[in-house]
Every structure is written in structure tokens, then in C-alpha cells.
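Note that this complex is displayed minus one protein chain, with the remaining chains in position.
By letter and in written order, the chains are A, B and C; residue numbering begins at 1 in each of them.
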Amino acid sequence: MANDPSYSEAYQSGIREEMYRDSRIFILGTDLQERGGHFAQVKGIAQEFGGERVRDTPISEAAMVAAGVGAAMYGMRPVVDLNFMDFSLGAMDEIINQAAHIRYMFNGSVPLIIRATSGIAAGGAHHNNSFESFFAHTPGLSVAVPGTPYDVKGLLKTALRADDPVVFMMHKKLTGIRGPIGGPEDLVPFGKARIAREGADATVVSYGYTLVTAAKAAEVLAAEGEQIEIIDLRTLFPMDMDAVINSLKKHGRMVVADEAPLFASITAEIAATASEVAFDSLKGPIVRVGAQRAPLSADPGQVDATIPSVDDMVAAIRKVLSY
Amino acid sequence: MANDPSYSEAYQSGIREEMYRDSRIFILGTDLQERGGHFAQVKGIAQEFGGERVRDTPISEAAMVAAGVGAAMYGMRPVVDLNFMDFSLGAMDEIINQAAHIRYMFNGSVPLIIRATSGIAAGGAHHNNSFESFFAHTPGLSVAVPGTPYDVKGLLKTALRADDPVVFMMHKKLTGIRGPIGGPEDLVPFGKARIAREGADATVVSYGYTLVTAAKAAEVLAAEGEQIEIIDLRTLFPMDMDAVINSLKKHGRMVVADEAPLFASITAEIAATASEVAFDSLKGPIVRVGAQRAPLSADPGQVDATIPSVDDMVAAIRKVLSY
Amino acid sequence: MGAREEMQSMLRMMMMIRNFEETADRLALRGKLSGGIHNSSGQEAVAVGVMSALAPDDVIATTHRSHHHTLAKNFSAREVMAELMTKVTGVSKGRGASMHLGDVARGHFGGNGIVAAGMGIGMGAALGIKMAGDKKVSVGFVGDGGMNTGRTWEAINMAAIWKLPLIVVVDNNQYAVETFINRVTAGGDLAKRASGFGLPASTIDGQNVIEVRDAVAAAREYALAGNGPTFINMLTYRYYGHNTGEKGQYRTLEEIEDWRTHRDPIEQFAARLFKEGLLDQATYDEMKVSVEAEIQDAVEFSENSPHPDPSEVMLNIDSGKLRG
Partner (left out) sequence: MGAREEMQSMLRMMMMIRNFEETADRLALRGKLSGGIHNSSGQEAVAVGVMSALAPDDVIATTHRSHHHTLAKNFSAREVMAELMTKVTGVSKGRGASMHLGDVARGHFGGNGIVAAGMGIGMGAALGIKMAGDKKVSVGFVGDGGMNTGRTWEAINMAAIWKLPLIVVVDNNQYAVETFINRVTAGGDLAKRASGFGLPASTIDGQNVIEVRDAVAAAREYALAGNGPTFINMLTYRYYGHNTGEKGQYRTLEEIEDWRTHRDPIEQFAARLFKEGLLDQATYDEMKVSVEAEIQDAVEFSENSPHPDPSEVMLNIDSGKLRG
């Protein structure tokens, strides 16, 4: 484990292999060349491929994405790296109205990846928005949310070999986690969830850092003899509802969790659809876990109070176990 | 009815009365002065209040909202009129990161209204996005979706007398509908749904133009002796879940409908929360009705095929009636 | 193509666009189109001048007012008219209507419902051209209204620092809906504004098709030589309202009449060709007739074409390669 690549290194590995494989792939964003991006996600890549294929941009998010859209339409395979997903707010038209809609109208493909780090950590309200539901709601976009180094690399490869705009969200607090990664041809498909932990008594459906919280909660409950299954969605759209439903059908008890503000988050989609499709399997209502409806404070104690804790998760699971 | 004010005239009436009452209120946006906005929403207002209080702007959505945010912090009460809600994509940072978060951090209020027309009609993919779930998801924002002239005026007044950023979404296809409106002090509170039609057999929860579709469906079913209740949410955040739950508890049969792409739409929030809170009252799963996951075609036949029809609505209601 | 043929074909294209627009507007008023249109009558020299300087596989990306650009880029009147009626035979297979004409395979990266968004895409196409090492240019059209949209300057700056083969064409008809440019645009001449972003910038007569063509040809050479983008502000005028049926009071009838009478791009160009002996009355009359026939044919073709199948709304949203 200690020698395994980190989540960021998994990204480097994936992008490096793919850039060798396909000369149309290039990256653009702020501070990529020397710094390697704000999360070291492309550390060393500019040194290997040069400044044409790893382009440092001005702070112009709209133009960055527009550059990606136009270049993708022309036949290149750009990766626009926004560093923080929050900065996508400056390019929302380019992502939602343009990238996502072009194929439908103009019959050209837009093989574009918009990568950014997301999720809740330090830094305050402007750097800790959760936009998963925005992008997953938008027709024409796919959304990847890798939870392990393996999936970072494997999902990236899949995205780079498809012909569609993909929003690729990596979690801040996973930046340093380590784990095995696949080789050059180990692709991870979109829309196929992963069973992160098997268990027969109840299921937690989640993604990103919340998987860590869920795993800790599962450990707590394991000590009490409860076997909790954890599903890592890996992509939010397409979403592997079959995996969710299959797990639910085993026991009829489900928690859906992430750290976005709860109201109208992606957890609502999962809970609503699962409740509708597998109604008869439910022992009791699906319980949702998410963040409070508050901008994110910069104070660490307040951050912890805003997003779900292990205790919150344990309580939610206990609730479904109580049915 | 024919002499009643239209939905747009209701807005004019509300804004006019409030501008007389409070000299801090002013409006800015493109093409407001002569054209009266793209939906005649402020027709005649510039003539009455002058060019300082009805300001024609350049096509600079980010600056428009930033102007509103800064002026609101300073103590004014700006209404930023984006004409089409789609254009909010150019001002997403100003709306989400700035307007919504400022009070939390800097302890100043932001009495700002962002008005735009929304919903599905003609015009193609760039003018027919449904962003209700984006704004309702964002801590710090409230979202009004008036379905009648009365509510346009009454909700506008409430928003103009509060101290918070409000996204005010009016539906394109309701622009010309007519109905009674209230007087200068008839305010409609946020977070209080309206029973648009009473009925004891099943409930449709909706808002905006979909209320019209639901009403037609209810007529179809009334002919078969089924009494369908229709709840008009009026605001999406705060949301009147009590009204939803109370109605659901009467019969245990509920449809939630709008015309946004279904996946991760606001209907998911309603269905998920109602399923969780009122699980024991459910006769069967809550059924959601929404648009297909496709950018909007400009072709009228394809538009109709993308959003819920009366038939779709009837089928969904029949389904819950069948439990 | 000899000079005579080239000049005549430019003239004919302008005449065709004018006839197309006026016909389409009439059809829209009679409810025969899928919604209204943004009529470009008066701005023909911009479109035809630009395209005359481009190679067929150069790329364009444009705005909500793009019939003239699209026709000048050799999309047929049939397929453009059919698109306005949202027929499957249309440029965008009926999904786009007036604002969303485009076909990536033919180097038309789309009209746009969003002011200035097309210009950004044009910049991206220029980046694509550069990365691919191709000898082409990309033209990004933008209106005077789009000069106040921030993304415009982001894109221009990016093109300038990266020396992208981009030509920014301001189809400057001086109004954005009801709003006269000087009411909302500080600093006077747009070329001066642009030059602060480090690229050659000029303001030219957008009613003079030859001046337009020559300016774009020079910019194209400049770009192909690796020097980067050029900004050309083309002064022009729209004769009709912003969209079908609009009759605003924001400008005087005299102003419109003045442009129509003294600065009409087609009349000016025809007069010049007559004077230079490159056109005779018979040819001119013939052109009118053939243009009229072409547009009537386009209308008929479009009316006889089917709408896209409503059941196909879920097709071609994505490549399918990422489906679960």
C-alpha cells in the first residue's frame, strides 16, 4: 500500500499513457506546467510532453472551456483542467449550453474532459461547492467521481477514448490516498458501480470521500455484527441503478450518502428512483445523508459540523437496520 | 377573466407598486426601457420611473449580477432581469458563490432579485434549460416559481421586502395567462404551497406550466370519477413539504411532475423526502414525471415529445390510482 | 474563376441572401416557420466578403443572426430554409431552427443562442487547427452586443498569446436588440479596445464587400504565416427589427432609410460592377430571376420536407460509448 501510487499519481499515470497513445490529447489550465496543477495531478507531464501539450492558460475559465470545445469539435481531445470545480461557475455556459448540446444540434462530437478537484475540505465557501447534481442533471454530460486510484486511472482512460464531454470530479480529501492501479489497457467502464464492501444487512450507496466515512461506519457496525454493503457509484451519469436496486433487493434497507447540501442533491435522485423501482423490496424508507444547507465555513470544526460524520452515518444505518 | 391582468402585467403591477413604496428598488437588464424586456415584464416601467431606476445594460450577465450584488450590499434593492434564465450561466459565480454566500461570511444582507423567464417553449437548446434544481440546491438562495398572476405579484412583493437573494423564475408559456391579482398589501409568503385543485383520490405536486398539464389531466380523470388534488408549490426553496405530506397522507398516492430533465431534477427531492417522511402512508411508490434527458430540439413536435404531455400525466396518475 | 465571375458570384450571393431573408421573414410573419428569425438584410457584404476570402475548409462559428454567414459558406438555400422550418432536411436536421444552424463536418461550428459563445468556439477551433498543424483559419463572428460580454475578451486574449489562426469578425450593425452601441459600450472605436489585447485590429466599412474580402484575406495570410489572430470591426446595419415582427422606436425611420438608400451593400456593389464593366443589365436581371427561383424552390422544398420524427428526440445525444 505505501508503495502504491496515490490518487493524483494514478491520474498522472493515466494521462501519460493516453498521451503517448493518442497524440490528439492535450491539457490546458492554470499553473499546470511547473506546479503540476493545484493537486499535483499533472506533475511532470509538461516536462515529458512539452508546453504545447500541457498549456498554461490565463485565468479565463470561459475561454479555457471554449478552447476545449472548439478544439474537440475540430478533432482534438482536450482535457481542460480547472483545478477546483468551483471555478466551473465561470464557464457554465461553455459546459452546459455548448459542450453538452453541440452534438445534438450540429452532429459533431465533443471529446472533451473537464477535470477538477471537488468535494469538501478546507478553504471556505468559494472552494467547496458541490456541483455533482448540476452536471448529472444536464443532458449530454457524463460525470465521473472516482473513489480510488484504480478508478481514477481506469475511468480517465475510458473517458479519453470516448467521444463525449465528461466532467471528471476528483475529491480533495482523496488526493493522497494510495492504492493499486491498472495497466495501459485496464479501462473502467462508465455506469458500472463497484461493490466497495460486501454485506448482507443493509447498503450504503455513495461516492467520493463519503465512501471513507461509510467504511468507518461499517466498521463500527461490524463490531456489532452488522454486515454493511457499500456501493461506490464511480460515475453519477450514467448511473448504475441496477447495482443499487440489486443490492437493495437483498435486504430492503438502504442509505444514500454524500456531502453535498442535502436538498435536491444527487442522493435525492437515487433515493427517489430506488423507492419507485424497488418499492416492494423496501423494509422501510431509504434514508439520505448529506450536508447541512449552509455555505461552507472555513473553520475546521464548522466544516465537520456541516458535512456527514461517521456518527451521522452510523445513525442513518442503524435507522434502516431498525426496520 | 378576459379583463384580468396577464402574468406579465401582474409583474408590472407588483414592481410598480413596490418601486413607489421603496425608492431603493431599481431594475437593470438588457432591453428593458423601450421593449419592456423580452416578455413585456417591465413594459412602461421605465417611462414611469426613468432611466436611472430602469437601467438598460450591456450584454454582460456577470457584471449585471455583480452590480446587483454590490448595490444590494450597499443598501439598495436591485432587481437584475436576465430576460431568459439560460443567460444566468454567464453569471453563475456571481449568483452562487457571491450573492448566496455573502451574508454567511460578511454579515451583510443581499436583498437581490434575479428575475428571468424560464421553462420549455420554442427557441431551441440554448433558451430552454431548466435550472430550478441548481438554484434550489444552493444554500443561501430562495427560488420562486409563480404559476398564476396572483402569485407573480404576491411573491414578488414578498421577495422585495425581504433581505435575501431570490431567484424569480417565470414560465414562458404562462406569459399571457390571465387571472386576478392582489392589491398593494397582498403578499404571498414563500414556502407556502397552494392547493390549485382539491381532490381526495391522488395528488399531483408541481409548479409552473406543468400545473396546466396537470389540470388537463385532472379533467380527463374527473370524467372517470377520480378526484385529483393539485398542489402548486409556488416556491421551490423554501419548499412546503408539510403541504405535500399532508396531501399524501389523505390517500397515499402521489405524482410529482415538472418539465426539467428527470434525472436529478427537483422532483427527485420531493419524491425522496416524501417517501422517507410519509413512508407508511404510501399505497405505492411516488411516480415522477419529467422531461426526457435530451437537449431541447427547436422542432415543435420534438419539443412536445421531450416534455410531459397530458397523456403522460394521465398515465402517471392512473398508475398511482391503481395501487 | 476569373474576376468577372468571382465578382458576379459575390453579387449573386448577396442578392440571394437578401431574397432569402425577406422571404423567410414574410413566412415567419405568416406563421410558416418554427418561430421568428433574426433577419440579416443589410449585412450581406460582411458574410459574403468574409467567405470570399476563406478556403472551403476554413472553419466558422457564429451567432444567433447567421443565415447570411451560413448561406455565404455555401450551405444551400434549401437546407437553410428547411432548418428554419425545422425540417429533417435542414442544416441541423430540424433540431436547431434559425438560431442553431451548423454542421461540424462542413466546418460550420454553429450559430449560437448565446451572445458571443460562438466566437469562443471559433477560438477553440483555431487552437484545434494549430494543434493539428493544419493550414487553415477559423473565423469567429460576434455582434456589437457581444463586445461587452467578458468571454469575448478572454477568447481574444487567449488567441493572441497563443498566436492562434483566428479572425474575429464583428458583424457590427450598431444595435443589440433596442440598444444602440454607444449607450452601452465605453471607449469609442472597438478596434482601439481590441488593440489593447495585443492583436492587429481595424474598423472597416462592412457595406463594401471588396473591402471586407481584402481585410479578411490579409488577416488569413497573417494567420497562416503563424502570426496569430486579427480583429476586424465591420460597420454595417440591419434593416429590419431585431427579430421578426419587432418594430422598435429606438431608431428613426430616417436612419434606416439613409442606410438603405446610400449604403446598401448590394446596390453599391452592383453599381460598381456596372461601372467597371463587370456586369451588364441582362446578366443582372437574369440573376434576380434565378435568385427568386432558387428561393422559391427552397421554400417549396422545405415545405415538402418532413419534420424530424418526434420519437427520435433521444438519438445522437452522445456517442453511446459511455453508456452504462
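Observations on the model:
Keep in mind that, in the parts below, a residue touches a chain if its C-beta (ideal position, glycine included) is under 8 Å from a C-beta of that chain, and two chains touch if they have at least 3 such contacts.
The model shown is predicted, which means the values in this text are computed figures rather than measured ones.
Listed by label, the shown chains that the missing chain touches in the whole complex are A, B, C. Note that of B:Ser109, B:Asn246 or B:Ser281, the residue touching the chain absent from this view is B:Ser109. Considering B:Ala66, B:Ala136 or B:Ala271, the position touching the chain not shown turns out to be B:Ala66 (whole complex). When the full complex is taken into account, the listed residue touching the unshown chain is B:Pro238, out of B:Pro238, B:Gly252 or B:Gly284. Set against the missing chain, the residues C:Thr152, C:Gln207 or C:Thr236 yield one that touches it, C:Thr152.
Interface note for the absent chain: among B:Ser8, B:Gln33, B:Ser118 or B:Thr158, the touching residue is B:Thr158. For subunit A, the residues in touch with the chain missing from this view are 30-31, 33-35, 56-63, 86-87, 89-90, 122-127, 292-295, 297-302, 304-306.
Residues of subunit C in contact with the chain left out of this view: 148-154, 156-157, 160-161, 183-188, 192-199. Considering the complete assembly, subunit B touches the hidden chain via residues 24, 26, 52, 55, 57-58, 60, 62-64, 66-76, 93-94, 97-98, 102-109, 139-140, 142, 158-159, 161-164, 166, 189-192, 235, 238-240.
In this section, only the chains that are shown with their structure count from here on.
Look at the CA centroids: the one farthest from the centroid of subunit A belongs to C.
The distance from the centre of subunit A to the centre of subunit B, each centre being the mean of the chain's C-alpha atoms, comes to 30 Å. One finds 40 Å separating the Cα centroids of subunit A and subunit C. Of all residues in subunit A, those that touch two or more other chains are 93, 97, 104-105, 139-140, 239. Shared interface positions of subunit C, defined as residues touching 2 or more other chains, are 95-96, 100, 112-114, 150-151, 317.
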